[in-house]
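Pasting a structure below so you can have a look.
Removed: one protein chain of the complex. Kept in place: all other protein chains.
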Amino acid sequence: MQINSLSEQGTLLIAAITLFLLAAFAALILIKSHKLCNIVSNVICIIAAFFGVAASVIKIFIDNTSTHINIFTSTIPFISIEIEFDKLSAFFVLCLSVLVICVSIYSIGYISHYYGKRNVGLFNFLYSTFILSMLLVMISSNAIFFFFAWEAMSFVSYFLVVFESEHVENQKAGKLYIIMTHIGTAFLLIAFMIMFSYTGSFDLRGSSTAIPEFAKNIMFVLFLIGFGTKAGVIPVHIWLPRAHPAAPSNVSALMSGIMIKTAIYGLLRFVLCYLHVENTWWGISILCIGIISAVLGVAYALMEHNIKRLLAFHSVENIGIILIGLGVGFIALAQKNEFLGALAITASLLHTFNHTLFKGGLFLGAGSIQYATHTKNIEKLGGLIKKMPITALLVLCFSLAICAIVPFNGFISEWLTYQALFANIIPGEAGINILSILSVAALALAGALAAACFVKLFGISFLGRSRSAAVENAKEVPVTMNIGMGILALMCLAIGLFPTLFIRGVDKVVSGMVGTSIINQLQGGFIIAFYPLSISGNAISPLVILGAIVGVILLAIFVIRIIGGKYIERKYGTWDCGFESLDSKMQYSATGFSKPLRIVLKILYRPRREVEIEESASSYFPTSIKYKVSTEQIFEKYFYAPILRVLKSLSRKVKFSVQTGSIHAYLVYIFIAVIVLMLYNRLV
Amino acid sequence: MSDFLDVLSVLILLSSFILMANKRIKSYIQTFRIQSALIALTAGIMGIDILSKEGRFDVLIVCVIIIAMKVIYIPHLLNKAYTNVEYKIEKDFFLNIPILIFVCCMIVVFCYFSISNTGGINLGIINLRVVNSVSLILIGLFFMISRKKAIGQIIGFLVIENGLFITAMLATQGMPFIVDIGIFIDMLTAVLILGIMVFKINEKFDSIDMNELKNLRG
Partner (left out) sequence: MANVLYAVIQIFVIIMLAPLVNGIIKKVKAFTQKRKGAPVLQMYFDLLKLIKKSVVVSDVSSWIFKVTPYIVFSSAVAAALLVPVTTMIMPVGFAGDIILMVYILALGRFFMMLAALDTGSTFGGMGASREAMISSLIEPSILITLFTVALIPNSTSVYQIMGSMKAADFPLIHPVYILTFIAMLVIIIAETSRIPVDDPATHLELTMVHEAMILEYSGRNLALIELGAAVKQLVFITLLVNIFIPHDQFISIAGIGAVAISLLIYLIKVIFVAVVIAIVEVSTVKLRLFSIPNIAALAFILSFLGFLQYFILGR
């Protein structure tokens, strides 16, 4: 191993990598004892993640140089393990490490329900390797090494998706996931090959000036499709809502919280830092994909009743919001408006971090619900707030954060995105300004639909009466699980209340890439985040607003106490119109809750309903009514199914005409291939 | 005055949106009447302006003709036709109303795109009115496409005519008088013929659904 500049964060990073490896092997060594293995492996992961946090915080805030570590250089060309740790990497490593700390703490409790039932050692081995592979994706400085890490990440996550492999749908989900992710990887591979053929190097730090314009455009499209598949943008999102629910919840939290963000990292690393944004249409296409993903993602989430599928569709939505920011940034950079570019990319990176926190937390919350009730279907829940008060409070915090409601962190990044869009309207040419205002509309619609969706999620599963016996027996989850989620919730609140502190960090990352810092125009210290155009009125201060809200509440309590006297409360049943036996079946269900929107947006869902009524003597009192409603996944039906049909018929033809099974035919193919290659060699 | 004309051109455009969002045939006629009144108002304002500046009063005459024909006579004719048919509400659309309205929005965006690059009229304020009026023509056409009943077709036709008139008016301070008169007479004839057709279709097919005309093919 040869380390060029051994600064302290380099050491810390190497320590983190080593510790993740150690955690993986510790899990294998202690495979016999489930409990010990789980605790040891997770504790090592936590320590390693702390090293990661330390390394990236030092990198972002203090060190301005780039750390380059050459771990292994082989004599075989191109295969060298080189690490490049700059501020962009550090930012994503920070996201990863923060989430890993919380998820690992959570896992100590969560995995306990696997004890004696499943191979905990294998799970922890895969878990640690998964984290390690993501870490390596973020810090590799060589396209081939990046590619290996990327593949490792895909494979390990595949094994984690199919970990509970006895369910057929999990196997199917895993299969779809591995196919989709490899289609994406194929596009990346082509892009890397183009990169090599023009520059003669796989080095990501190299210059891209040798690549001509049209090749850059092709590379951009390839990167967009390749990384877009990993990020789960519409229309290549179909693996996401299947794979995330199949995986164990702590793994879903990592997958949704950070794995799909590696695609954002890839876009920034390859398109922004390597290719440099030159054409406006790059940004426009990213913006359009962002708008579509944001709106359709949340629209489909609204129809889901499986908690984890619902959350997975929200990941599509949030990736869309991140891409809206990124698209505006790329448009602005292509037009040499570096200030706006920096603002928009700051918004998008901050949203990346925020989404890591609240979506990770929500998946952990879903895991807690599943741990306590053994169901993911919210139609079977209800009234959990009384059984699991702490989990309920934490999930409420995350729900508020994801709906961008003050004073949580989601609002801050959405506000910055709105401001970037607003700033993009004014100088925008015809077309870009209209696109910007449509993005504003899309963002507002997505925000309101997300609120509807999380009211449904929280209201149906935690409030009201319990809908099944599973809830009656539910108990509060182990304390480590709540600690893991609690840290995330506190961070959500901290970013929401003191945004400038965090924007400062993100700004350092962005100014490294774009060359313009926006922090000088952000005034007001830790409390007030001013709109960075130095217009004093254009400001928000979540802390002051929270203070105002609390103040008004206290005032209201005080005034009401004076006027109305003591608070007298009577407990009584819910109003039942005199029917006197209101039960849980008469509550609104999740299906009922989303019905108005299902009808309004029926063009998206194409809902079908079947009602089966079993008649009895009187038609007013049927013995049973079955109501079944199903929505259609239009992308699968109208986009994937035709492609599959064509592929199938093609492969059937190939089977009969080309793949004849005759050994002579195959020899002829080889012969022809050799001849053609030799001819090519002679002619070109 | 220029501000007033801008606002009027926006309101005329708005009236076509309201028309598009309507389902009742009675309200079609009413909205058309309001639109024509707004156009007459525009013509009136411009007419007074031209009278005071150049001494011509032909625009004012056109204004009076509009009031007489489009605000009073044609709506009256249509109302008579309306009382004779039994379909008072348009029920089945090819697309639902929010989508129709959204398409209309896109039409305006498209007009903006197409016209903002046209040479000669790309001069700030005229541009706005021209975009609005050309959108009015296209929305009228789209209205004809979206409605199945015959009265809807007549209204759409009249809206197109309104659009043409207001485009000419706002872009070039009014066409020559004789051209205006000619167009009005053409239009009146067209409305009369269409009105008769409505009766005939209604008689023949017991419905004023234009799709029934398919049955006339051999």
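First chain written, first letter: the chains are A and B, and each begins at residue 1.
Throughout what follows, contacts are C-beta pairs under 8 Å (C-beta built on N, C-alpha and C of every residue); 3 or more make two chains touch, one makes a residue touch a chain.
Keep in mind that this is a model prediction, so the values were computed, not measured.
When the omitted chain is restored, the residue from A:K35, A:H113, A:R205 or A:R465 that touches it is A:R465. Touching the missing chain, out of A:L28, A:A451, A:I483 or A:L501, is residue A:A451. Although one chain is not drawn, the whole complex shows that of A:L240, A:V328 or A:C403 it is A:C403 that touches it.
From the set A:I31, A:I385, A:A470 or A:V629, the residue in touch with the chain omitted from the display is A:I385, counting the whole complex. For subunit A, the list of residues touching the undisplayed chain reads 382-383, 385-386, 400, 403-406, 411, 415, 418-419, 422, 425-426, 430, 433-434, 437, 440-445, 447-449, 451-452, 454-456, 458-460, 463-465, 524, 528, 531, 533, 535-541, 544-545, 548-550, 552-553, 556-557, 560, 563-565, 567-575, 582, 584, 586-588, 592-597, 599-600. On the side of subunit B, touch with the chain left out of the figure occurs at residues 3-4, 6-7, 9-11, 13-14, 17, 21, 97-98, 101-102, 104-105, 108-109, 112, 116, 124-125, 127-128, 131-132.
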